[in-house]
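For this view, one protein chain was removed and the others were kept in their places.
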Amino acid sequence: MDEQVVVVALQEQKVYSRPRALTAETTNYCPGCTHGLINKLIAEVIDELGIQENTISVSPVGCAVFFYRYLVLDGVVAPHGRAPAVATGIKRMLPDRVVITYQGDGDMAAIGMSEIVWTAMRGENITAFFVNNANYGMTGGQMAPTTLAGQVTTTSPQGRDVETMGMPTRMAEMLAGLPGSAYVARCATYDARTIRDARNAIRLALRAQMAGAGFSMVEFLSSCPTNWGLSPQEALQWIKQTMVAYYPLGEFKVSEAVQRLKAKR
Amino acid sequence: MDEQVVVVALQEQKVYSRPRALTAETTNYCPGCTHGLINKLIAEVIDELGIQENTISVSPVGCAVFFYRYLVLDGVVAPHGRAPAVATGIKRMLPDRVVITYQGDGDMAAIGMSEIVWTAMRGENITAFFVNNANYGMTGGQMAPTTLAGQVTTTSPQGRDVETMGMPTRMAEMLAGLPGSAYVARCATYDARTIRDARNAIRLALRAQMAGAGFSMVEFLSSCPTNWGLSPQEALQWIKQTMVAYYPLGEFKVSEAVQRLKAKR
Amino acid sequence: MPKGRIVIHVEACKGCQLCTSVCPSGLIRMSASFNRKGYRPAELVDPTGRCTGCALCAMICPDAAIEVYREAKVKPHAAPPVEEVVVIVTEPA
Amino acid sequence: MPKGRIVIHVEACKGCQLCTSVCPSGLIRMSASFNRKGYRPAELVDPTGRCTGCALCAMICPDAAIEVYREAKVKPHAAPPVEEVVVIVTEPA
Amino acid sequence: MQTSVVIAGFGGQGVLFAGLILAYAAMDKELYVTWYPSYGPEMRGGTASATVVLGDEEIGSPVVRHPDIVIAMNGPSFRKYEPLVKPGGMLFYNASLIADAGTRTDIRYVAVPANAIAAEIGDTRVANAVMVGALAAVTGILPLEALVETVERHMPPARRAMVFPNQEALRRGAQVVAGLGQPVAS
Amino acid sequence: MQTSVVIAGFGGQGVLFAGLILAYAAMDKELYVTWYPSYGPEMRGGTASATVVLGDEEIGSPVVRHPDIVIAMNGPSFRKYEPLVKPGGMLFYNASLIADAGTRTDIRYVAVPANAIAAEIGDTRVANAVMVGALAAVTGILPLEALVETVERHMPPARRAMVFPNQEALRRGAQVVAGLGQPVAS
Amino acid sequence: MAKELLKGNIAIAEAALRAGVDAYFGYPITPQTELLEHMSRRMPELGRVFLQAESEIAAINMVYGAACTGAWAMTSSSGPGISLMQEGLSYIALSDVPAVVVDIMRGGPGLGNIQPSQADYNQLTRGGGHGDYRCIVLAPATVQEAIDLTVLAFDLADKYRAVAILAGDGLIGQMMEPAELPPMRQRSRTPPPWALTGARGRPPNSITAFSIAAETLEAMNWQLQAKLQRIREREVRYEAWLTEDAELLVVAFGSVGRIAKTAVREARAYGVRAGLIRPITLWPFPYAPIAQAAARVKAVLVVEMNAGQMVDDVRMAVCGQAPVHFHGRPGGSVPVPEEILERIMTLSKEG
Partner (left out) sequence: MAKELLKGNIAIAEAALRAGVDAYFGYPITPQTELLEHMSRRMPELGRVFLQAESEIAAINMVYGAACTGAWAMTSSSGPGISLMQEGLSYIALSDVPAVVVDIMRGGPGLGNIQPSQADYNQLTRGGGHGDYRCIVLAPATVQEAIDLTVLAFDLADKYRAVAILAGDGLIGQMMEPAELPPMRQRSRTPPPWALTGARGRPPNSITAFSIAAETLEAMNWQLQAKLQRIREREVRYEAWLTEDAELLVVAFGSVGRIAKTAVREARAYGVRAGLIRPITLWPFPYAPIAQAAARVKAVLVVEMNAGQMVDDVRMAVCGQAPVHFHGRPGGSVPVPEEILERIMTLSKEG
């Protein structure tokens, strides 16, 4: 080692800070809700890819309705469930911008089913971030499409009865099955490894869009400590132990074009 | 042979007549349109199963809007695409009745995507008949979700461009992939064999419903001579030679319960 | 070969010609005159009694305009299997 | 072991305790006092300098309330691989 | 002065196109004109009609309850419109398909064997133009030559092959009513 | 006569429940009463308030701009509602969390160390009931014993364990203001 | 039955149960969600049908289907969801089947917010969907009235085979008040003769909002109009208070009606002879009573929790007999008695 390196070794380096693409505003999310974490991860990747000035967001109706205020992006709030249609309108006008939607499970999988299926089906070149917290968070914890079998919510007081309500919806699998989707993955954020994987999935989804590969979607198993009646840590454990069993993590669709991107890194 | 048999052998027997469940009314379908044939097949199976007085129909908005007048059934016309929701409302009130919807490809796969997916997802115990004629017939031949790649319609004058409109929708495959569906098949009616298969699929779908097995759906590749600009025979040939290549015939989902039914006959 | 006969309901027919295209013996042709809806209905032309009552024409008719009759040895409970030909021995509603 | 240090933005913290649960050395605890929003913010209690700057706490913080500093041999262009720890060497917006 | 014409028949009989010939010719003559289609409940092949109103002043209603002139291409249209023709008006009918006899005394009937003439020309699809030719000759609301020119001028490129048969049909329609003699004045 | 009370604080401080104690007690006393909640923009944990209006005649508005009485459970609520209290009204505040000093001379301030008292009872969640007890004792709009009974009568089965701590909190709240002496009459 | 402290939303749900609702289909939306939640527990308890739909569009169409079987079916929502139901409502209106819809109005337009509002007035009373139709619209001012009008909504929907809408605002849905619920009604569940139940031993029934020919669709429309006319003639409901000697007439509905009452009372205390008409049926609108009251006053003040919607109906009723003034608060703000009083006092000085 030469002298110069030793000197430098004493320097303190900032290794983690608030991403630039995140505004200074405190979010309205409840304490420990991973909505915030997912917002942050998206901001980090936007910083990393240097696309903050080139990206337009479409916020949902749901706990993330303020997404447009949390990210330093041009943005619009779509009617409940219609974010993919609004995003389509934007992207068709501005094909060289990155267009992202951020949607809850009620928003995307219930009222917005048609719009997301059609956006995937047409292979619209946008990226949808899908936050699956197994209930309608914002309205106070009603049963969502993704509510697990037997899970108690304010509208399934006896637990979700799959006889009358069907099995929970696996959006990643469903959208992966459509010809227009290029990249579909399901992630979680309950520990360092899953957070890293989530960030990688976000990155790949956005790179897919930037490469014009078609529709990309990243599903996140997300916590809702408030409506689940759990502490934030317990909520993460519940995701890990209970949700993942029904909603396996991983990549469900990697089109050839995306495969090539992935190889390139 | 004894004498008696010889005598009887001279008797003329009626081996094919208009099904009882079909009204005397002349349909509004164009000459040679297989909508009529499919209506007839459904009526035949209803006769056969003896369920005419126990069945309620939900008609679509499309060329088949008068379905309720062609079959001797209690019936209602649903708003465009919403037949599955209307049928759900009926079936939840009258679980012991047979409830059927009859929908075109625009009706079910475009505007009604959310309702059909959700009805399948919940495993509503109804039967959906899906008439795929690769265009919006009633409104004069616009591109439908099912329009084939490159197919010219009044709104795809250069042929369907899959780059901007995505690949044609395969509803049978998609609905078969959902947990709540019990029986899903795709049929055609271009010759005696496919007609017989179609009738069998209709029968099995209705028997599945009668047995409470869950959601059943039969897709028909159907002709639209008028908007395709073909003669009725040419239209059947086009189905056989062109449509079937993209829309394979067969059963896409036979749940265990239906498998058992099938074995029973 | 069994002997058969078909009856075409002139006013129900839309002249689509699907029946003519499927008759194995080419026994159906289109009439020269119009029905009330303005279509030329199909008609059976079977002077030599070649119709077998196979019902292919009736099966494909989208307008349920054709009835088929067949001379047959009537064994009680021996209707043709439903999977092959629909046997619905009633009058139209 | 590298030496590290974290800064918690008191007003951004919602007291969710996720950071306390992930710190391998248990160096974070909740403050006794409230911030302006009424939460008890997290605070670093590291009298013996055991923080390694591993950034696990910051990674999991849903409110981006934690910044992490680490003493390191600075080789030019040798930032830790992004796949492992996000290195975004800028100030918050 | 305004004249209203309804052309009615089966969907396949080209009644909308027959109306268009009149409408284009009127426009080319710088008259006011409106053309309005209507379809029956059938998807295709049912009944259809076109209403054309033309004249030398701004046109109010493009639909009329009692048309001045009706062209009936088939039996159902004849029966539907016969009672609706305005007293003093005219009913042109396709005698090739319509056997009915007229029952009103306050309108004029003009029988034109349009299908037969069209068949002679070699294309039954131009029976509609035969009727229009007859109408022009009898009523004089538009000169025959204007109609003939209009067909040439406005036929879309894809259907250029139909120009001549249509022109021929217009002329033959005019001839045949001339042959039949002028209808009685009412 | 009608009295309006606003109880405001962080979402977790039980302000809606505190309002319910008042509302139920008023109902049990056969008074007219309305209870109306309001939430801040946060999903949870933000600010919340309950407005209770009670009296012996039909109640018009269940919302008020200038309440007679305010219970402020935290600093932001104190600052938001201090200027809104009706002249001559009262502001009860949770002195455990609020250091601010009152600035108005036309209203009465009553400081109650609610969190501290609740902690003594063994459950900081009943700080809300401490404030309600204080309010009852000072204003007399409802007798303390009515509130105590109400808690017993209307606590939902799942939360029966909270009956006693709440009753205790009501009593201690009443005591502590008695200890502080009657507030000055305005 | 004794009075209970009831939240408006819960009271409405429970009243619907007791009136005899057979089926509930709905989707969450603030400030109405407690209604859905209450139903999710109570309907299965009673062996009736509850289904959380995937959207408001599905919900209204499930209501349509259920209603076709002769059942009493209902849904509930708020502004954005009600907008999505307009196509379905238009179908139901021409189909002659009964249905009950609850709208707990919130701040709009668009996503707006979740605060109380009355800004769906036009949408509800004018038939926000396409075509010529109206729905019966009932606006409660108290939790007790919300209960009573819920029961009435079912009875009217059933009687006229029409859509009856309970137009609550966020205040009514979210507030609690002592109120008395009716006893559980024992309703005959024999399907009416027009219902779809399977054509057993009778010719098939069909239900449509459709007729291809202009003449027949016109006839259906005139039939519908005749029914609406009967409703106009028979079902107008309103509260008039201190109007006999009033020199200033206040018109307000729903929760603003009760808020205005306080202002009117206070105005009287200041010596201003104010009076109040509170329309209870927003459709059919009480044109005649307002016209009569207006004949005697110097001015009319319309107060709404919106930017001015019912005021058009009042103008039509008053028909130039007195100036019509408007005071409104859109976007989720609630007009309080103080500001209404202020307007009354200013107007009384002007007059």
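In this document, chain identifiers A, B, C, D, E, F and G correspond to the written order of the chains, with residue numbering beginning at 1 in each.
Keep this in mind: a residue touches a chain if its C-beta (ideal position, glycine included) is under 8 Å from a C-beta of that chain, and two chains touch if they have at least 3 such contacts.
Note that the structure is predicted; figures quoted are calculated from it, not measured.
Across the entire complex, the residue among B:P19, B:P79, B:G180 or B:P232 in touch with the chain not shown is B:P79.
Considering the whole complex, the residue from B:I111, B:M167 or B:V244 that touches the absent chain is B:I111.
Even with one chain removed from view, chain E keeps its contact list with that chain: residues 20, 23-24, 27, 32-39, 58-66, 154. Residue-level contact of chain A with the missing chain is found at 52-56, 58, 65, 68-69, 72-79, 82, 85-94, 97, 114-115, 118.
Across the interface with the omitted chain, chain G contributes residues 57, 78-80, 82-84, 86-87, 90-95, 105, 107-115, 117, 119-120, 122-123, 126-133, 208-222, 224-225, 306-309, 312, 315-316, 319-321, 329-334.
Everything below uses one rule, namely that only the chains that are shown with their structure count from here on.
Relative to the whole-protein C-alpha centroid, the nearest chain centroid is that of G.
In terms of C-beta pairs in contact, the better-connected of the chain pairs C-E and B-G is B-G. Between the CA-based centres of chain F and chain G the separation comes to 34 Å, rounded to the whole angstrom. The centroid of the Cα atoms in chain B and the matching centroid in chain F are 65 Å apart.
Put simply, the C-alpha centre of chain B and that of chain E have 42 angstrom between them.
The set of chain B residues touching two or more other chains comprises 29-31, 33, 72, 114, 118. For chain F, the set of residues touching two or more other chains reads 45.
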